[in-house]
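The other protein chains are all here in position, but one chain of the complex has been omitted.
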Amino acid sequence: MSTNRQAASTSKWRAPLIFAVLAVLFILEGTVRNAMFSGSWNTSLGILNMGLISAITALGVNMQWGYAGLFNVGVVGFLALGGLAPVLVSTQPVAGAWQAGGARVLFALAVGLGTLALAIQAWKRLRSGRGLAVLAILIAGFVIYRWLFDPAVQAIESNSPARHGNIGGLGLPVLLSWVVGGVFAAAAAWGVGKVALGLRSDYLAIATLGIGEIIVAVLKNEDWLARGVKNVTAIPRPVPYEIELQQNPDFQSFANSLSMSTAEASGVWVKICYMSLFLVVLLAIILLAELALKSPWGRMMRAIRDNEVAAEAMGKDVTARHLQVFILGSAVIGVAGAMMITQDGLMAPVGYQPLRYTFLIWVMVVVGGSGNNWGAVLGAVLIWFLWIKAEVWGPALIALLTSPLPDGGLKAHLMDSAAHMRFIAMGLVLLLVLRFAPRGLVPEE
Amino acid sequence: MIRVEDLHRHFGGFRAVDGASLTIGEGSITGLIGPNGAGKSTLFNVIAGVLPPTSGKVYMDGEDITGLPPHQLFRRGLLRTFQLAHEFASMTVRENLMMVPGGQTGETIWKTWFQRGQIRREEDQLGKRADEVLEFLTIRHLAHEKAGNLSGGQKKLLELGRTMMVDAKVVFLDEVGAGVNRTLLGTIGDAIVRLNKERGYTFCVIEHDMDFIGKLCDPVIVMAEGRVLAEGSAADIMQNEEVIEAYLGTGLKNKDMVGA
Amino acid sequence: EDIKMGMSLGFTGPLESMAPAMRDGAQLAMKEVSDSGLLLDGSTVTPVEGDSTCADAAAATATVERLITAEGVKGIVGGMCSGETIATLENVAKPNGVVMISPSATSPALSTIDDNGLFFRTSPSDARQGEVMANIIMEKGIDTVAVTYTNNDYGKGLADSFQAAFEEKGGTVTVSSAHDDGKADYSAEVAALASAGGDALVVAGYVDQGGSGVVRAALDTGAFDTFVFPDGMIGNALVENFGSEIDGSFGQNPAAEGEGRDKYIEMAKEAGFDGSNVFSAESYDAAALMLLAMAAAGSSDPGVYKDKIMDIANEPGEKIMPGELAKAIEILNDGGEVDYVGATSVEFIEPGESAGVYREVSFNNGEMEIVGYR
Amino acid sequence: MSDADKALGTRGNRDASVVNPRPAGTFDGSRRSGAVGPGRPDDPFLIGENMSGGYGRGPDILHNCTIAVEKGEIAVIVGPNGAGKSTAMKAIFGMLELREGSVRLDGRDITALNPQDRVKAGMGFVPQVNNIFPSMSCEENLEMGAFIRDDDFTDTMTQVFDLFPILKEKRRQAAGEFSGGQRQQLAVGRALMTRPSLLMLDEPTAGVSPIVMDELFDRIIAIARGGLPILMVEQNAKQAMAIADKAYVLVQGANAHTGSGKELMENDEVRRTFLGG
Partner (left out) sequence: MDILNALVAFLNFVFIPAAAYGAQLALGALGVTLIYGILRFSNFAHGDTMAFGTAVTILTTWGLQSMGVTLGPLPTALLALPIGIAGTAIIVLLTDRAVYRFYRIKKAPPIILVMASVGVMFLMNGLTRLLIGVDEQRFADGARFVIDVRSFREMTGLQEGLALKTTQVLTIVVAVLVVWALFWFLNRTKSGKAMRAYSDNEDLALLSGIDPEKVVRLTWIIAAGLATIAGVLYGLDKAFKPFNYFQILLPIFAAAIVGGLGNPLGAIAGGFVVAFSEVAVTYPWLKVAGYLFPAWQPDGLLQLLGTEYKFAVSFVILIVVLLFKPTGLFGGRSV
């Protein structure tokens, strides 16, 4: 019903142009040293790598929102769940942890899930008195679960608590954990989707908001799983360590030939390795997504997003489709979460803040142009670049703004608060981009 | 074909459909008329699975289809249009039609990665079919317009067009005529008859235009206050005192004031 | 030479209210050295700040990456929180061979990290504080307490080590439950703590965070009236917030006997900030240690001066108080030895962290009184 | 707004979400009015003259289209679907920017006025779709019709209730729960509440039953004879032509035929191509 939804076609060159601008920004960041840029390839590539991870996250969100209009406000949770995978898959096994209670924990979890399944079945099958029956099943299940679970957890957690106290990993290659991260997130999405999809759409909002909080809370508090807030460090890498490179004579001469210091060269090299890995994942996901989007599948999704009632009447199983994209999108987010933890080498659940991992990702998707994969990628890399640079640009901006002021209390106060300019700068950028490209940098065609 | 038994649908205390029983015969074009608020659209929505009934049953070909979701009914060949058009606003008119047929290869996500050729062939065929339908509805020139930008009547046509994209068994039309140009409505009427004769579609049509009903429908069912008031051929119905009083009326009273 | 020193602190994010005083502390030391004109033939020291956000490892990594590879800092005061510190140390500082001295990351995990001798901290590991606190409580004749801790590695680590020590001494911890910082409401936490009961409540949190929220709610509902405050809670804000409501409570924080701390607070006052803020003094010491080590090594190369830090921090040598950095450099330039005492009585134990001398305080008549040191 | 909301109740993903799915309005309510100019001598009461324009940046829909109505008259616009009838109505009401042409009412040039001010100038309009406030009760809908009136409007409301008894019956019910025809009656009722000096109706009888349609037409005739000019779009050509003092056939945004209702009805070609039968 909107009059002005004119097919205001955007130029074909827009996306390549913005990509070029971004590339220039990163090159400047890598080469030029001044108040604005750092002139270090390490910084530049470091930002780019995290930008690529954000881009994959944004792709996941874009699948859910852009293709299907599903509002996921629990991005942080799926990211965190993905991040659990490297810990469980690739860190070294903890001696004695499994013996202490690994099997019992698994069994307890199975009992827990079984209880839920049983309760659901009972609810569906029974006619009379099902409320009571379900309640009885749940209570009995909960008691058995806690009876099995608590001692096992205690045993695991008291297994050298200062260094471990967790169940440990399997010692498998860390790249495998990226897939597993996706699977974890997909499984959670399946559960959430089963409950919330097909009902009113605010259910999804609240369910995702909830699952986000719940997953982070579990990661923080279940020490046996990933040491909780005590953090897991030294997660293995799929790429070489800088220190090793620095000690490698071949690499030293290689660095010399580039007239870089070994330390710098090793940093750059490692980051390029990461970048290649991330790019492969990113491009593979985009390729698959684009293929799907440009087919009847994509058309069907758009139809569903436009008008669910009509789509349903035209024989499309809206709920099933919603579940499908929700799971796919979450899986992609999960992969990104695993990649992020791999790159950080650290699993610190306290870091999973909704502001950073839900809101900022949303900003990326919308700034990029929701519904458009390339847009999401662009938005993600750009916003991440700005988010990092705002740390420097914000205070620079305030210095510039206050330069005409006389020295004194006000100026000092403002300079003192310069760090908060990070927020203001970020806000301004966001508003400006939205202002001049209200449908995103690369709108959906 | 479709049998409705003692169907009730209440909203709070209000009985929108209040014990309606009717049959729609195979191969018929059944008209459904009745005063505003008689419960016709509500009845449609219950049959089409959009609203759960308060009580009562709906059968299709003897099978109980009460409460099945719309997409399953679609698979059984039951299609419907909406009284207020439900277009896919941000898609083109052609896409609006092409998305309709079910079971497209390209609707399975992993097949879109591996069976490109097959999908392309299907798309070509669908496209052709869509063009035919558009031609028929006189809106071929709008094929690439966004459906949201259509005029009120054009949206109604699109609504009808979608039902022509697949081989339906039974089609429920909720006031296709409202807002459609009468000349075009005539054409639509012809099309309905043709679909009915040539492809054996069964139709159930809600309409307030008595000329249209009269030309097309047999039998005609009259609803009032949630129940079936009368049933019979169009000619009979138009003579029925009760129907005239509740629904048809006796024409303009202020006619004499026209043309001052 | 112009020596750049980085400060990677959480100027935005959950601990943002602590960061400015820490920055000011570190800057004070740098300015002192720079003004003396004695370091490495009259080198100047320029502070460069970076926002580590405390919570976001990726942003912190990017910040430290910038500090090191772009700004070329020779050492970093930071990080602020343990998780972020580990990430930046592993991913940036270690590969680039830059020294980091954290004033505030107290997680026991940092004791065992493989750091190539690059990481130090001027605060003790929480493992030690737990023990000290257990002793103090026991001596007061209290043997059942409830514990609430801020839900991060600091709080959890401290709570765990305290509980172990306390129970070993025969005390009972009725409940040890976490509170998340920055939450809207702590009624549930306090209700749980009150229900578990105990003669005192140990609040292993931050004074300008959930810690105060919990104390507030506990006081208002009358759940507890004696509190035990570890380092994160000790600060002027505590007295300002609660005045005489917390009379009878007590606590401890790492700070050594002697005039060092008082002197620092005075210096800070002159410089226009509150030196008694949490970890402000530790920040001063962190910066001072690096600069003195440079003087001792005769080089600002972190790969060289890192080995001097332990020497500077510990005996033998002339004791150095805050404000005496110039004197120390002079001694070092002349080839002498110093034992840096600083604002927090720095004494390093392997693997490069503060040994942990604690100051015991108690609250009476709305004021904080120093009881003793241990 | 659509009968989906009313029909679907609680099932399906279509209620409020964090992102409000309800369609926003379609035109800019913040536009300020320009100055009112003088009319021309011999103008009819309302005239939209030589109007050309389209939606947004899209192509022109109207091409030099002229519509006029005199006091006491009923003017009817007919034409094929998509001819631009509704567009012409919107143009007259200022909901569309005109590239050329002017709109003059009662001796004044109101081309520059925004819709709100046209309401204040005495124009009343019933759009073709979205013409009620779905979550407000029937009675409140009517009250909103009288929004610009400061006097006591209970009389007018009684009149509307007399005209459409079903509205009185359902006065406390939310309008969104109304059936299609009931909505249409309410929409017309709402416009009547304004006590306009000109009434514009876009397909007022779409979806109403024959008996109500007759009532409606009766009422329209009576209103018109009371001096209130009426401009309406109708697809129900037979009835509409019978009561039209003046009729316009629009084709592709331009005037194709103009004349009295009778004349056009008697023109065979017009009848066959545009009026149906």
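So that you can tell them apart, the chains are marked A, B, C and D in the order they are listed, and the count of residues begins at 1 in each.
Convention: a residue touches a chain if its C-beta (ideal position, glycine included) is under 8 Å from a C-beta of that chain, and two chains touch if they have at least 3 such contacts.
Predicted model only: the values in this text are computed from it and were never measured.
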So there's a chain missing from this view; which of the remaining chains does it actually touch?
A, C, D
Could you tell me which of D:N64, D:S102 or D:N130 touches the chain that is not displayed?
D:N130
Contact residue for the chain not shown (choose from C:P95, C:G157, C:G171 or C:G213)
C:G213
Among C:T44, C:N116 or C:N241, single out the residue that touches the unshown chain.
C:N241
Absent-chain interface as seen on chain A, which is shown:
2-5, 65, 195-196, 199-200, 202-203, 205-207, 209-211, 213-214, 217-218, 220-221, 354-355, 359, 362-363, 366-367, 370, 413-414, 417, 420-424, 426-428, 430-431, 434-435, 438-439
What residue numbers in chain D mark contact with the hidden partner chain?
1, 9-10, 15-22, 24-30, 93, 95, 115-116, 119-120, 125, 127, 130-136, 140, 143-145, 147-148, 174, 190, 194
Where does chain C touch the missing chain, residue by residue?
14, 16-17, 151, 175, 177-180, 182-185, 187-192, 194-197, 208, 212-213, 216-217, 220-223, 237, 240-241
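Simple rule for what comes next: only the chains that are shown with their structure count from here on.
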Max Cα-centre separation from chain A goes to chain D
Of A-B and B-D, whichever chain pair has more C-beta contact pairs
B-D
Per CA centroids, the chain at the heart of the structure shown is A
Take the average of all CA coordinates in chain A, do the same for chain B, and state the distance between these two points in whole angstrom.
46
How many angstrom lie between the centres of chain A and chain D, each centre taken as the mean Cα position?
51
Just the number, please: Cα centre separation of chain B and chain D in whole Å.
26
Chain B residues touching 2+ other chains are 50, 82, 86, 149
Which chain D residues touch at least two other chains?
2, 4, 8, 11, 55, 58, 129
So in the complex, which bits of chain D are touching chain B?
2-4, 7-9, 11, 55, 58, 72, 79-83, 85-86, 128-129, 166, 177-182, 184-185, 203, 206-215, 217-218, 221-222, 225, 235-239, 242-243, 245, 260, 262, 272-277
Chain B residues touching chain A - in the complex, by the definition given at the top:
48, 50, 69-71, 74-75, 79-80, 82, 86-91, 95-96, 98-100, 102, 104-109, 112-113, 116, 119, 122-123, 146, 148-149, 162
Contact footprint of chain A on chain C as seen in their complex
11-13, 16, 19-20, 49-51, 53, 55-59, 61-63, 65-66, 68-71, 81-84, 86-87, 90-92, 94-97, 107-109, 112-114, 116, 127, 151-153, 155-157, 160, 178
